[in-house]
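Take this structure, written in structure tokens, and hold onto it; I'll ask about it next.
The other protein chains are all here in position, but one chain of the complex has been omitted.
Presenting subunit A:
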Amino acid sequence: MAGLAAGTAALAAPRVLAQAPPHVAVVGGGFAGASASRALKRQGTDIRVTLVESKARYAACPFSNAVLAGLRDLDAQYFGYDGMKRDGIDVVAASATAIDAEARRLRLDDGSDLAFDRLILAPGIDLMLDAIPGYGASGAEVMPHAWQAGEQTALLRRQLEAMDDGGLVVIAAPANPFRCPPGPYERASLVAHYLKAHKPRSKLLILDAKDSFSKQRLFEEAWEELYPGLIEWVSLSFGGRVTEVDAATKTLTTEFGSHQAAVANVIPPQRAGAIAAAAGVADRTGWCPIDPVTFESRLRPGIHVIGDAAIAGAMPKSAFSANAQAKACAAAVATLLAGGQPAAPKLINTCYSLAAPDYGISIAGVYEPREGLLAEVAGAGGVSPLDAPADVRASEAVYAEAWFDTITGEVFG
């Protein structure tokens, strides 16, 4: 009896002295979710963090356009989660299939359940493969999107390598909003760089569902200078929107006619990763409305959404934004868990694009909460100057690569 009583007391004592630390679950280990997990651990407070990521390795999209052009190995795009485990983050290799915001529970595809105090949702994008008639999952095997890096990047690279000189490469670019607004045009530039060197009789056609695009004047200036006559951009008003494709013949149809491609890269419309809709945090646009101070969902309290999946106002869907949002969100979540009131953040984005390996251009912005959204701070930000000397372009190309090394080191290193 005495022994049992002593044992019970010994068991009970620690519970009184130390409560379990709060638990934050993070879904998605991309630039947003991985950054948030680390930032939470580095808040300096005792928070238990579980990162749920379905893939064993992360394939980073930034610089994947350089892989397409043969300037970089695909291997250089892959990152693992060992660094996160070393930080004391519990990394769970599973897919989240359902979220109960009220019960604060997460269901995983291995059948298990996970309770959380707060959830950070960072699932990135879902590509709407069926939004373009004739495309779909099988179309993507023939006319790759390469908008989620990895196998798709390798496939598009192989197709470009196998293409005969004189072939037509078509890039179909989506309407706004979508992941990485300058991405299709960086891709056009670097593919043109490859074609000019290896298949100089080839042409590249951009069929666009928009009438303007990010860093447009800078890209057009670069194309004129570096690849005269090689790239043609067809805007929405001139019949650029692809309404249907035929995968068997690699034909892309627009309102004005059709184009037969030797290599076709179809970038379909996008929405927040599927789990966002399942959790009830996506609205009718397919993206997730959030509070700009805490990134907490406007639809389901207790769930915060960051990265590409979120409606971040004026902030573009970029890895840089995802990382900056993650750190601001982690600070807000830590403050909320401690019963405090998060302060309004300021966020920065800088997106570099390469028009050629030694020709970099950038767009930058500073953002703050205004009228319920993240708005640009007036007078700040903007794009690289037009008509800049070659050494400025060269240094921005160097900065671009340094950025990738630094951010992947911070997030995954």
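Points worth noting:
Going forward, a contact is a pair of C-beta atoms (placed from the backbone, for glycine too) under 8 Å apart; a residue touches a chain by one contact, two chains touch by 3 or more; residues count from 1.
Note that contacts and distances are computed from a predicted model.
Look at the chain that isn't drawn here: its UniProt entry, checked against "ABC transporter permease", "Threonine/serine exporter family protein", "(2Fe-2S)-binding protein" or "Cytochrome c553", names it "Cytochrome c553". Here the missing chain is touched by one residue of A:Thr45, A:Ser138 or A:Gln260, and it is A:Thr45. Contact with the undisplayed chain is limited, among A:Pro301, A:Gly340 or A:Gly372, to A:Gly340.
In the full complex, subunit A makes contact with the omitted chain through residues 18-19, 21-22, 38-39, 42-47, 320, 323-324, 327-328, 331, 334-335, 337-341, 343-348, 350, 362, 364-366, 368, 377, 379-382, 384, 392, 395-396, 398-399, 402-403, 405-407, 409-410, 413.
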